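Everything on this sheet refers to the single structure shown next.
The other protein chains are all here in position, but one chain of the complex has been omitted.
After this line comes chain A, so read on.
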Amino acid sequence: MFEEASEVLENMLKWSLPLSLVLFLVLVCPLRAEAAHEFSVYRMQQYDLQGQTYGSRNAILNTEARTMEAEVLSRRCVMMRLADFSYEKYQKALQQSAGAVVIILPQNMSTMPQDIVQQFMELETELLATETIVPVYFALEDEELLSIYTQTQISSSSQGSSSAAEVLLHTATANGFQMVTSGAQSKAVSDWAITSLEGRLTGAGGEDLPTIVLVAHYDSFGVAPWLSYGADSNGSGVAILLELARLFSRLYSYKRTHAGYNLLFFLSGGGKFNYQGTKRWLEDNLDHTDSSLLQDNVAFVLCLDTLGNSDNLHLHVSKPPKEGNPQHVLLKELETVAAHQHPDLKFSMVHKKINLADDTLAWEHERFGIRRLPAFTLSHLESHRSPARHSIMDMRSVSSSLEGAGEATAGPHVDLPKLSRNTKVIAETLARVIYNLTEKGVSGDLQIFTEQMQVQEDQLESLVDWLTAQPRAAQLVDKDSSIVNTLEYYLNRYLKDVKRHLVRADKRDPEFVFYDQLKQTMNAYRVKPAIFDLLLAFCIASYLGVLYLAIQNFGLLYSFLRRVTAPRVKQH
């Protein structure tokens, strides 16, 4: 009986062993391949503004890589370097229905020559103007990515050529790359809140004082939200506004210098998306509240937009101010200060009527103008269409101490001495207005903000550095973000009644819609073409054939050795 049992057991084991092995293999091993290279990619903007869609619609990717030299681009991921990028190439890729476009940017933008940077900035607006279903990504270049690009370029350019033998050799040696993104398809972000902050300094003496409003939008914009640092536009505006808050709160803390004007400071969000923050703030203050500073007696509204560079200063108006108005006083004081204290500064007024037929408003002051509040925008840019306002090239430049002051950074950036000078000009002008200095006969040369009250350049520098340390695109700054919290904290140090103001898009007819999946991880896998596997199978089959023959004829070797050893034995 035992023998039968042991036989049965033996048979069972005989069959279960391979089965269990297979089962083990199948269960234990999920497929987790290691990529040749993994890197972050930043997607192009995707948003709807007032019903109009902009940007790239798609986010998922799983295609082979090619460069522009290849003939067939359809359903492939086209890789381009910034230095070789041009709009025609981009259009060509889109026309051939490429699967995706990846634009490789250098790690350090300051190494790029001026003309390429300029060209790219102009292209940014064109890229966004055409809505496309092709996902467009930006990646920062590193060694491995560069080597992937070079290899892809070589294999792409050799595709058209050659004889069958070359093709065969090519398939064996070359590497193709498969680009795969992690993450899902992009979808609209529901219930996104754009935050704006306000704070005030109340004037001295009684009710019904005139109010001066200072506004700057703190968000930035570029072709890729995660890469928009917005140093000059509008990090400079925010830095100036915060520095003015500090200076005037100091002045207002002494009874002798407490002026008879209310100062209202407003940091608006969603500025680059047609000034959504400002729009809702105005609606709330003018339509939904009984009393607000904005309703009673507004002297003027001064918007600060891109003031970090250049020796030009423009005051943009929608209606030239008439004599005797506080607005006119401001204009005159600006001219006085510029002429007497900063002769290198070229100041001028630019008049542009509000055009309601345009898709978006030009400057922030137009929002106030529509609600019949007198407003200006101060900027060193002459036109609101300047590409410097919407560019990812707008970055905190590498400090001039590194390469010597002669090296100009190619793109828009913040020049600290000029930022500081502009801050001083605005501060002096506002002081002259609120203390009525010209009427009192004070000369244009008198500088108020000196010594202890001077504009602190280090303060400005640290503000700009902090602002440009992270991207500030409106889609990335939600109400809990550290940027908003830090700004609120800063305002709380100097101003009273600091309040948050949220804007959410209307459910049924949203003014703005943001989409997610703006930053993804892309994996580049080394792949071989299908024909390679066939070739390999053929080689292996022939190898096995040779091996089979060798083993069959192993006996020959054996008898050969016998014959070799045999005479030796005989010689004993």
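As a working rule, contacts are C-beta pairs under 8 Å (C-beta built on N, C-alpha and C of every residue); 3 or more make two chains touch, one makes a residue touch a chain; residues count from 1.
The criterion applied here is as follows: contacts and distances are computed from a predicted model.
Only one chain is not pictured, and the protein name UniProt records for it, out of "Histidine-containing phosphotransfer protein", "ER membrane protein complex subunit 10", "BOS complex subunit TMEM147" or "Transmembrane channel-like protein", is "BOS complex subunit TMEM147".
Considering the whole complex, the residue from A:Val72, A:Ala469 or A:Leu544 that touches the absent chain is A:Leu544.
In the full complex, chain A touches the hidden chain at residues 10, 14, 17, 21, 25, 28-29, 31-36, 175, 178, 180, 525-528, 530, 533, 536-537, 540, 543-544, 547-548, 551-552, 554, 557-558, 561-562, 564-566, 568-569.
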